[in-house]
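So, subunit A:
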Amino acid sequence: MIESIGWGLVFVGIGFIAAGSVGLVRLPDLYCRLHALTKADNLGLGCICSGLALLFGQWIIAIKLLLIWLLVLLTSAAVAHFIARHVLDKERRK
Partner candidate 1 sequence: MLSATLIYGLSGLGLFVVGLYGALRPESLLARVLAVNVSSAGVFLMLVALAYRGNDQLPDPLPHALVLTGLVVAISATALALVLERRLREWGDD
Partner candidate 2 sequence: MNMLLWNLFDCVLALLALVLGWRVVSSHDLKRAVVLFIAFGLLMSLIWARLAAPDLALAEAAIGAGLTGALLLSALRQQPASSESPVRSLMDVYGSLVLVLVLGGVMAWALFAAPGMVQGSSSNNPIYLQLEQSGVSNPVTAVLLNFRAYDTLLEIAVLFCVAIGVLAFGRERQHVMPAGPLLGVLMRVLVPLLVVMSSYLLWVGAHAPGGAFQAGAVLAAAGILLHLGGMPTLGMPGPLNLRWLLIAGLACFLLVGLATMLNGASFLTYPQAWTSVLILLIETGAVLSIAATLVLAYRGGGAPLDQPQGEGSHEERL
């Protein structure tokens, strides 16, 4: 039972990441792309991490996966902000 929930979460996560990648290719401008990429990927990674934690069923691994997810959340949000601000500054200067 737990195993199938774990696998389900992993596949849902893969779906989110695939959607984010499609957004990266299909959306018109940089801000939309950043939005699609960071939001969908963070959620997708969260699903994959929780799914893997369920599959392994050990506390120490669950904590490590949680830490990984939090770190990626922090850095991807920050990096998306930097990229968007850089482009915004450039456009304003024009």
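On how the list was made: all candidates are chains of the complex that A comes from, given by their letters.
Methods note: contacts are C-beta pairs under 8 Å (C-beta built on N, C-alpha and C of every residue); 3 or more make two chains touch, one makes a residue touch a chain; residues count from 1.
Just so we're clear, the structure is a prediction, and the values are computed from it rather than from any experiment.
Participant: Sort out for me which candidate, 1 or 2, comes into contact with subunit A in this complex.
Facilitator: Only one candidate touches subunit A in this complex, namely 2.
Participant: Under the touch definition given earlier, write down the residues of subunit A that touch candidate 2 in their complex.
Facilitator: Spelled out, the residues of subunit A in touch with candidate 2 are 71, 74-75, 78, 81-82, 85.
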